[in-house]
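Reading through the structure tokens given below for one structure.
The excerpt is restricted to a subset of chains, each kept in its original location.
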Amino acid sequence: MNNRFYSSSTLAAWKRATGVDWTMYTNHAFVKGLSDGTLPQASFHHYLVQDYIFLIHFTRAWALAVVKSETLAEMKLAASTVDALINYEMQLHVDTCKKIGISEDELFQAEEAVANLAYTRFVMDAGLSGDFIDLMAALAPCIFGYAEIGLTLAKSATPNTPYQNWINTYSCDEYQDLCNSLGAMIEQAILSRVGPNPIASPRWTNLCKRFHMATKLEINFWAMGYRGLS
Amino acid sequence: MNNRFYSSSTLAAWKRATGVDWTMYTNHAFVKGLSDGTLPQASFHHYLVQDYIFLIHFTRAWALAVVKSETLAEMKLAASTVDALINYEMQLHVDTCKKIGISEDELFQAEEAVANLAYTRFVMDAGLSGDFIDLMAALAPCIFGYAEIGLTLAKSATPNTPYQNWINTYSCDEYQDLCNSLGAMIEQAILSRVGPNPIASPRWTNLCKRFHMATKLEINFWAMGYRGLS
């Protein structure tokens, strides 16, 4: 297992720009419930169904990243991520849901929670309104937050938490390696568009706004899952 | 004053497909509060600020309709609507907010409520993922619901309700005429893409879904305004 989740100076600066919100996201009550096993199953199932829909739109957002790529490296990695999302990450949801009698087609058609709409469509619109790195700033909290939560929980979760499978999905080397690759690509993408000191760029405020809003929408997503309501 | 708000067989069928939600939207507690004057001022101001941001994105959505037009008539009316939104409808918000010390630039930069994000970005994404009429189905509940509410309240509101200005904005002939023009254009747009019996088309279910979701997001928007919270 990797011992450290991805970090970089840009990511660190983005996290700082969220104030307490990054911690609110990565240490949410939902996360603690996954870690110590106290999260109600109903909350987890509600989350899983909504997260399946989230992943559909996250896949669409990465497909939009393919559309917006300006280098071959960006394009290839974005295309691989589209594939990885559909063929690997979604599978946890499909398998778990199948056990409780929900088919993949039902998942695809499930009624979408407002928290889900707000988050996923905000990301899509970041891609439509901005360029490749505007989209990356909106995608980053999910990618790197889940990597951080996954690895933290892999080290600290209560043995026999019923949510070990979820923890494994986001702590495993495959996911951490993907995050490392995406992180390196995002750094390069920012470097080649904004230069070596992005924090000094006039775009920095807007990039931080997109990252921060996506972080808040992650918190709102956990809250929706926790309540078990839309 | 026009005596009747726009209707058509398509619009009537779309409303029916929402079950009780159309009534929940057009008779929401927020609407009653506008009518009898009991809506707290704080709720109204919160709504106004959020609705200003909503109109920014609604303008963007009509601009996307220009991008997606397939006839000259569609294009011209969508372009006029972009203009009408920025130069007419937004002005109520700007003027009212100026009286309470909020400038237009502050309005433009205000923190966006989740209810607002969910609704507006859902509409933008309907335009990105579908064609012109997929976008129209997502825009229709706002256009025609406000026309219906405006005209109903113009007839039934308590005299001296402090919200008469709002009521006038959506009951006035200019707004009702715009709705009539948009309604006729949408009918024609559906006719030229789906044919004379849209309800029999395999697309009908998806068009209804978009209309219904936008209606639910209107209800959620009123609720956000009513609470005075995001």
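Letters A and B name the chains as they come in the text, with residue numbers starting at 1 for each one.
Definition applied: contacts are C-beta pairs under 8 Å (C-beta built on N, C-alpha and C of every residue); 3 or more make two chains touch, one makes a residue touch a chain.
Predicted model, so just to flag it, every value in this text is computed and none were measured.
Q: What number of copies does the complete complex in this structure file have, with 2 given?
A: 4
Operating definition for what follows: only the chains that are shown with their structure count from here on.
Q: So the centre of each chain is just the mean of its C-alpha atoms; given that, what is the distance between chain A and chain B in Å?
A: Computed from C-alpha means, the inter-chain centre distance equals 32 Å.
Q: Give the list of chain B residues in touch with chain A in this complex.
A: Spelled out, the residues of chain B in touch with chain A are 60, 112, 114-115, 117-118, 121-122, 124-125, 128-129, 213, 217, 220.
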